[in-house]
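As you look at this complex, bear in mind that one protein chain is not there, while each of the others sits in place.
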Amino acid sequence: MAHEPAEHFENLAQQERASHLGMWLFLTSEVLLFGALFALYTGYRLEYPQDFSQAVHHNNIAIGTINTAILVTSSFSAAWAVHSARAGSRRGILGSLGITLLLGLVFLVLKGIEYKQHFDAGVFPGAFYRSEELPTHGANLFFTLYFFITGLHALHVIGGLTALTILGVFAARRHYSPENHTPLELGVLYWHLVDVIWIFVWPLMYLQK
Amino acid sequence: MNEILRRILFLPPQSSTIAPQIDALHYAVILTTMAGSALVALAALVFVIRYRHRPATPIPLAPDPATERGTRRVEVAGASLLLGLFVLFWVIGFRQFVQLESPPANALTIQVTAKQWMWTFAYPNGRGSKGVLYVPAGRPVRLSMTSRDVIHSFYVPEFRVKKDVLPGRTTELWFEAREPGNSSVYCAEYCGEGHSTMRARVVALNDADYALAIERLPPLELDLPGPVYREPALAGIAPPERLSLAQMGERVATEKGCMRCHTVDGTPHIGPTWLGMFGSLVPLSNGRQTVADAAYLTDSMMDPRALIHRGYAPVMPSYQGLLSAPETGAILEYLRALARPPATTVNAAEQAPLVPADAPPIRLPNELQAADAGAAQETP
Partner (left out) sequence: MTTAALPFDLTEDSHADYLRAQSGVRSWLNTRDHKRIALMFLGAVNLSLLLGGVFALLVRLELLTPERTLMSASTYNRMFTLHGIVMVFMFMIPSIPTVFGNFLLPLMLGAKDVAFPRLNLASFYVYVFGSVLTLWSMIAGGADMGWTFYAPYSTTSPAAVAPVGLGVFVLGLSSIMTGLNFIVTVHTMRAKNLRWHKMPLFVWSIYATSIIQVLATPVLGMSLLLVAVDRLFQLGIFDPTLGGDPVLFQHLFWFYSHPAVYIMILPAMGVISEVVCTFSHRPPASYRAIAYSSLGIAFVGFLTWGHHMFVAGISVLDSGLFGILSMFVAIFSAIKVLTWTATLRRGSISFETPMLYFFWFLFLFVFGGMTGVAVATSSLDVHWHDTYFVVAHFHFIMVGGTLTAYLGALHYWFPKLFGRCYSERWGMVSSITVFTGFFFTFMPQFLLGNAGMPRRYYSYPEQYQWLNVLSTAGASILTAGLVSTVVYLAVALARGPRASQNPWSSRSYEWLSASPPPQHNFLEQPDFERSPYDYHLPEPSAPGAAPHASEPAHSPGE
């Protein structure tokens, strides 16, 4: 089925071009979605420079950095899935997608542990903020943004994992060939976006002088 | 000419010193707008008639490069002309805007508090009014404004001034009423059910009437309970003490413990001294500097750790929720009083008496008495 273009397309090349461009535009609008939050972060950081840098120190840099490493690795393994598809290796696709899924789950577990640590310290978002260590408005805002941004990112991770799982099922059913595996490419592209957003979150939320 | 245009355009009277300038630009811009749209409509009409479809005429000629170039030249010229005009509007408008944003140094400061759905005004002599703002005519007045709930906007059409009033921070607006008279205050930012009833009046008076008017006002009723301002122990025994707003600020500062860390004699303590702080350039721990204006000082009370004075530890707690808006205003006024060298420290109320002690009693305009009655009614 995949070798035939949908009826409104002239040929397969046109369809592929359209799908790729569509995906890129979707990613652009995703970037702007997070862009709004980063703009908010910047605005508040300018208003509360001291509080923000103290709050950043409160975050668990080890978990943050390990998570970064995990996501970057998973991007490689996801890319390997596309490579395997080009090479026509079904086992390659399934293996690398499996590794990607596993890494994604580890990421989420670590994120959960980190949230637990925050909750234990009374660090909740918004009006529920109870931290005695950092009793400032700025810190409160920092953590509200922290929860919102990382939470939204985690939702994207879950979305990405779901997509990769479905693609894995299709791959297992031999839907992809070396010539035609556009959906797999697009799914992996999305996974890269999830990674790239985290690359921005990491320095903003964990790394400060 | 000014008067005719003003009436045609339904503009309110020009009661502030800046209004005539702004209106002059207003006329220029609006007349250009009208002329522009009339011109375009007219040109279109002429073309529609002149080039109307006639069955006899053949279908239009092939595009002729020479004509096209001519058209393009006209278009480029037209667009450049318009751009020049727009930039001119911007230059004049922006200069006026800068003027609107820069209160003169000698302006009298009145604290304004907005809440749903009422305006409260606090004068330098420690008196307050609701719903009616008394100002001296012929003197610049600066309003230092804050809100206790949502965003409001202080708008006096007759003065051509407007500024949003925000919770948690202080904004400023200034004007100079040209003559004694009444003007209306509207809340211009939608603020809920009573938005359209959130009106007040500005009553501009000559200096003598103004001094008398604010003397006759009741002492500022601060919303927080507490003995600080009213001296209830002395009530009935001593004549009620007349506190200026700055003096109230001094008391609030003492009561709330500010003086444990700040001094007013110029020596640094746990916190920087307040003497000469207002309006000075404060070095910050992040390497920058800021002017200690009302906005910075308010922020420093509400969120002290955001911008730290260089050389001091970030130990001050936040006073958000502990200081009401009038109390904050009073402390600001105290800081303002401390800004000046002691020899010239004056409060508006303590200035050379505007009304000599032996002057004959001044008859207030009926207007003013009516205003008082209105204010009394509006105060539940």
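Labels A and B are assigned to the chains in the order they are written; within every chain, residues are numbered from 1.
Definition applied: contacts are C-beta pairs under 8 Å (C-beta built on N, C-alpha and C of every residue); 3 or more make two chains touch, one makes a residue touch a chain.
The structure displayed is predicted, hence computed values, not measured ones.
Considering the complete complex, the chain that is not shown touches A, B. Residue-wise, the contact with the chain that is not shown comes from A:144, picked out of A:59, A:96 or A:144. Checked against the full complex, the one of B:150, B:259, B:284 or B:339 touching the unshown chain is B:150. The chain not shown here touches subunit B at positions 9-12, 22, 25-26, 29-30, 32-34, 36-37, 40-41, 43-44, 47-48, 51-55, 57, 59-63, 67-68, 71-72, 74-75, 78-79, 82-83, 86-87, 89-90, 92-101, 149-151, 153, 155, 157-158, 160-164, 166-169, 171, 184, 186-197, 199, 303, 320-321.
Residues of subunit A that touch the chain left out of view are 1-2, 4, 6-9, 14-15, 17-19, 21-22, 25-26, 28-30, 32-33, 35-37, 39-40, 43-44, 47-48, 125-129, 136-138, 140-141, 144-145, 148, 182-183.
Criterion: only the chains that are shown with their structure count from here on.
The distance from the centre of subunit A to the centre of subunit B, with each centre set as the mean of the Cα atoms, comes to 47 Å.
Listing the residues of subunit A that touch subunit B in their complex gives 47-51, 135-138. If you check the complex, the residues on subunit B that touch subunit A are 285-286, 302-303, 305-308, 314, 318, 320.
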